[in-house]
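Sharing a structure with you now.
Removed from the display is one protein chain of the complex; every other protein chain stays in position.
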Amino acid sequence: MLQNILDFVFGRLKPSDFVHDPIMAGAGFAMVGALILAIIGLTYFKKWGWLWRNWITSLDPKKIGVMYILVSVIMLLRGLADALLLRAQQATDGSAGLLTSDHFQQIFSAHGSIMIFFVAMGIIFGVFNLIIPSQIGARDVAFPFLNSVSFWLFAAGMILINAPLIVGEFSTAGWLAYPPLSELQYSPGVGVDYWIWSLQIAGIGSLLSGINFFVTILKMRAPGMTLMKMPIFVWSALTSTGLIMFAFPILTATLGMLSLDRLMGMHFFTATGGGNPMMYVNLIWAWGHPEVYILVLPAFGIFSEVVSAFSGKKLFGYTSMVVALLAIAILSFTVWLHHFFTMGAGADVNTFFGIMTMIIAIPTGVKVFNWIFTMYRGRVRFATPMLWFMGFIVTFTLGGLAGVLMSVPPADFQFHNSLFLVAHFHTMIVGGVLFGAFAGFAYWFPKFTGFTLNERLGRYAFWNWIVGFLLAFVPLYILGFMGATRRLDHYDPSMGWQGLFVVAGIGVAIICVGVFFQLLQLGYSIWKRNDNRVGSDPWNGRSFEWSIASPPPEYNFAVIPTVTQRDEFWELKKKKHGSLLKSHYEDIWLPKNSGLGPIIGAFALAFGIAVIWHMWWLLIVGLVGVVVTLIIRLTSDETEEKMTAAEVAKHELKRGIV
Amino acid sequence: MRKEKKRDFRRVKQILISGFIAVIILGILAFVTYGRAIPVLDPKGLIADQERNLILLTFGLGLVIVIPVFIMLFSIAWRYRASNTKARYEPDFANHKGIEALWWGIPCIIILVLGIITAVSTHALDPFKPISSSVQPVKIEAVSLNWRWLFIYPDEGIATMNYINIPKDTPINFMITSDAPMNSFWIPALAGQVYAMSGMSTQLHVMADSTGTFTGSSANISGDGFADMHFKVNSMNEADYKTWATNTFNSTKTTLLTDDSYKKLAVASHDSSQQTFLLMDYSLYNEIIMKYMSPGDSKVNSVDASGTSI
Partner (left out) sequence: MKNVIEEAAVQQKKTLGFWIYLMTDLVLFASLFATFAVLRGQTFGGPSGHDLFNMPFVLLETMILLTSSFTAGLAILGSNRGYKKQTIFWLFVTFALGAAFLTLELTEFSHLVSEGDGWQRSAFLSSFFTLVGTHGLHIAIGLLWLAVMIIRLIRFKFKQTDLNRLALFALFWHFLDVVWIFIFSIVYLIGGMA
């Protein structure tokens, strides 16, 4: 009787699920400890109200953007800790017994999933939230409440993917969980379910956010800003969100089917019962390859902004850049099969996808040349964003070369699933997305704080990163040639791989020093902020975000600017029309705060927990909760409040004096 | 002016230091790489040899773009540094049809060349394509299990576990399937990999051109013991191979591989020892594939506790 009640309440959760080996338990305790500390701190300083009003319930995209970035930074540290463990295990060829094979496999699965979904995606959406509205001359995004829901779904997914540190285990099937390994037959535990539902919940958030920014860009540009007058970062965001709209529903469907296999005994991707695991591999890469471009196109946009601003020059070949973005976006849907040339699809099919893959190199190459030529006849200032740009071109070109090597199917037969492949995509994602994020961080930081980051510490961070990066990944390219496959928790010492693994481990340690300098830079810059105070336009920028105050007011623009040409703000400055302020203000409608976004996130989290642990009552609670909350929101009428013209004038006046 | 000179000097110093660091890194890498086996670049088989050549050719074509990119990047960045006030500054120079046509055009030509190479080589090196040779090929059926490899020699009437013996200069026709999650069959010294999937049969054709022992492995994660899924490939003279095959077949001590003993092998195990068997069921490979194709028809169906056959 008691057992039945327990089973009903807790599903398949047992006390033993809380027991972990020391390393995982340590990480779990650290997370819980940090959380408790944060709670104590908030209570002690009586900051709960502040947190609730100013952040959690805020619908201001700038606030939401900061929260995205914060989550991403924390997840970056988690992913980096995972990487350190993986490297330590392989540097000792597994003989030190640091990690069991099961734990090792959980770590690399978590490392990949976290870095893609909760670091790279989080950064991308964070930057969209912070930059897009002000670059297009808008006060807000198209759907502010939806934006909050997206973030809290992302946060719920983030909690789910970290929960296995405390209760249960994570997937051991790799970051894409190929069946039949990820099916019940081979992975009966909760690990794959954790993977599915953290990605599913965060993925739905990403999809909603993608729609939101797509509509924002199409419908909310300042008067006169035609598509071809948009800043190039906005173009990159438009193509990236366009890709999200087409790619993420495929992920939702695929994860859904895998979950139905596991929950209801269906046979989509099972080895037996007529299921077709190859279908999963096709579907997941039909999402997965565009996903790569979803991440890297905005990084391209950031670099375009940075190189043009720091060269004091127009972006070279704007039209080419736009055409290249569109070409990459469209082509990205025609190459997914290159992730599994080795499945035996036949020479004709492989040839087609191989050549399509190579064709993507053309627009990408054009972008590289245009960036370089943006510096030509410019005045290039090598501030930290520009250092990241230089590092990006070097790593990205090398990684691209490796990519072209792998696009030739017979060559790929030798590279596939080897460490060469691992090195390739890390070169692209670290060198592309992450360096882009760092460049953007240093570039836009003063816009949202009013002071710049310390340059010297930034340079130290950069050099540690770039050296550590080369040390960490060049050995992996060589190891690929030696026949070392990915995801090995141990290997035969006679293979002669250990030296290179040790070098790779040292590389990651140096990257950690780089990250340390970045954190130090952040802390030091905040501490010494009064020494680095800057005005609204520290870099002599080109787009509208530099025309408004730093940090910007909640409404961004007191007066919506009018656009007649590309780089309007830069051209205005040239004509000495530095200020866009006019005395005529109008009423501004701003969304009221809403606690319903985080509540929906909480119910989604409950739903995720329920479906992972088979607590069916909680599943109903979560589902009903989400639906009812949505109905409450959609039937409430007064969701916005007015700031009158007089109030706006008062605000602007106050800022003018400060 | 002097301040700018000083800054330039500091830059030169920085560049020298980074060059020095780069040399140290390269030295370390050379040290830990030197003398190790690099099968992909130092192949021992016909197919891997052609794949190596293809890799080098593609790499060379790629360098045609990569080297100019690096030269342009660093020379332009240096020439137009802010401190160099002598360089021309044209903030509105943003379009040049000729230049842009050049870098849309040149990559297009290179990709065209590479595309033709790809089409030809993909068909020539299709893993399903038999190697034409006057020598009678050896047929081997490879089955990936949890977590080991079973190799069936249907023509010799024997089977091996976690190792293969092959005659050199003889085409080897691998038929590959899986009785486990998806694996990938890879012997870098002989040829690139092909997936091993349950319920299907993929193929790989290789031919060793020298004797020696090479390592093969599963390149695709398949669960807990996946790192142990490596095997040895012993390439030997044809006479030695014949002797080995005949002796194994005739030896009375060789373990029998029946449908029942196969079922025991198919159970997940971390035992990665090398074993040799006498093949009793010549259709075993097909039975293993059939196991996944339709319910209950295969002779090697294992029955789990709940009574459902898997």
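For clarity, chains are labelled A and B in written order, and residue numbers in each chain start from 1.
Just so it is clear, a residue touches a chain if its C-beta (ideal position, glycine included) is under 8 Å from a C-beta of that chain, and two chains touch if they have at least 3 such contacts.
Everything numeric here is computed off the predicted structure, so don't read it as measured data.
Among A:99, A:234 or A:250, the one in contact with the hidden chain is A:250.
Only one residue in the set A:74, A:98, A:159 or A:266 touches the chain that does not appear here, and it is A:266. The chain that is not drawn here is touched, among residues A:27, A:149 or A:283, by A:283. Checked against the full complex, the one of A:24, A:110, A:207 or A:294 touching the unshown chain is A:207. By the touch rule set out above, subunit B reaches the unshown chain at residues 294-295. In the full complex, subunit A touches the omitted chain through residues 142-143, 207, 211-212, 214-215, 218-220, 245-246, 248-250, 252-254, 256-257, 260-261, 264-268, 270, 272-276, 279, 283, 286, 589, 627, 631, 634-635, 637, 640.
Quick note on the criterion: only the chains that are shown with their structure count from here on.
With each centre defined as the average position of its C-alpha atoms, the distance from subunit A to subunit B rounds to 31 Å.
Contact residues on subunit B toward subunit A in their complex (touch as defined above): 21, 25, 28-29, 31-33, 35-41, 48, 50-52, 54-55, 58-59, 62-63, 65-66, 69-70, 72-73, 76-77, 80-82, 87-95, 99-100, 103-104, 107-108, 111, 114-115, 117-119, 121-129, 180-182, 184, 186, 188-189, 191-195, 197-199, 202-203, 215, 217-227, 230, 291-292, 295, 310. Touching subunit B in their complex are the following residues of subunit A: 94, 101-102, 105, 172-174, 178-181, 185-186, 271-272, 277-278, 311-320, 340, 342-344, 346-348, 350-351, 354-355, 358-359, 361-362, 365-366, 368-370, 372-382, 390, 393-394, 397-398, 401, 404-405, 407-414, 416-418, 467, 470-471, 474-475, 478, 480-483, 485-492, 495-497, 499-500, 502-503.
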